[in-house]
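Take a look at the following structure, please.
Missing here: one protein chain of the complex. Every other protein chain is in place.
Let's look at chain A:
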Amino acid sequence: MNDDHSNTAADELVRGYLHYRGLTQTVSTFEQELKTEHHSKVQVEKIVEEILSAIEKHDIDSLKKIWTTFNERVFNSLSGEESRLAQQYENDVYRLYLVKCVQKNDKQKCVEFFTKIAPLAVNNPQWNEWFTISYVQNAKDREPFKKYFVKQWQEIFLISLHNFLSITMQSVEKPLLLRMIEAAMQESSSSPTSGRSGSIDEELIDDFAVIAQCSGPMKAASSKPSLKNLFKSITGKRND
């Protein structure tokens, strides 16, 4: 099923819904973003950029929003180990933010930060020492803050975060809306097999000796699509 095709359909549905609700401002923003965004799926680079810009701009609300979205939509199907890593990255992103505030000597922002992330940091042993950061002298030379000030650590952290998002986001299922559209489209094209289950029963072999020597010319590269075409033509005839 063509990604672009279902995306266009989804865009149209969303547009319709927004109009129905009278969310006209959103509609115009929506249209504008559609013009600039050509990928069928959100790009990891873009998200990391957003995170960085939120940190640079000291915009704790956006940062929190980004992370809440991750938590609910991306990090909801992690293994335990991955989840602990996500926890660490979450902490690290917030700490990086805090460190930037400290570097700019913006105490106000530090206080705001702690009130905003209170649910995460309160009672949390991983954050205990951090409440003092804006009060200690030379935080950048002290444990445990030290490493967060090092540029190389920051670089490596951002790469690891990028990679982690890249890996976790690929396992996220398509949104329900898209899946419904695709299901509907599939139904209308009435392809009886999904292609996957067919090959699963074949026996396993692991010896090249069983391959007949000088076997005939290779099968066409796209064996599956051709099969689908065959089905399509069969069902098409029947419809006629």
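Basically, a residue touches a chain if its C-beta (ideal position, glycine included) is under 8 Å from a C-beta of that chain, and two chains touch if they have at least 3 such contacts; residues count from 1.
Here is the rule we use: contacts and distances are computed from a predicted model.
Chemist: Assuming one chain is omitted from the figure, identify its UniProt name from "BHLH domain-containing protein", "Geranylgeranyl transferase type-2 subunit alpha", "BEACH domain-containing protein" or "DNA replication complex GINS protein PSF1".
Modeler: Per the UniProt record, the undisplayed chain of the complex is "BEACH domain-containing protein".
Chemist: For the chain not shown, which residue from A:Glu33, A:Glu72, A:Glu143 or A:Glu187 touches it across the whole complex?
Modeler: Missing-chain contact among the listed residues: A:Glu72.
Chemist: Among the options A:Arg15, A:Arg142 or A:His162, which residue touches the chain absent from this view?
Modeler: A:His162
Chemist: Tell me which stretches of chain A touch the chain missing from the display.
Modeler: Output for chain A: 44, 68, 71-73, 75-87, 90, 119-124, 126, 152, 155-156, 159-160, 162-164, 166-167, 169-173, 176, 179, 196-197, 200-211, 213, 215, 218-219, 221-223.
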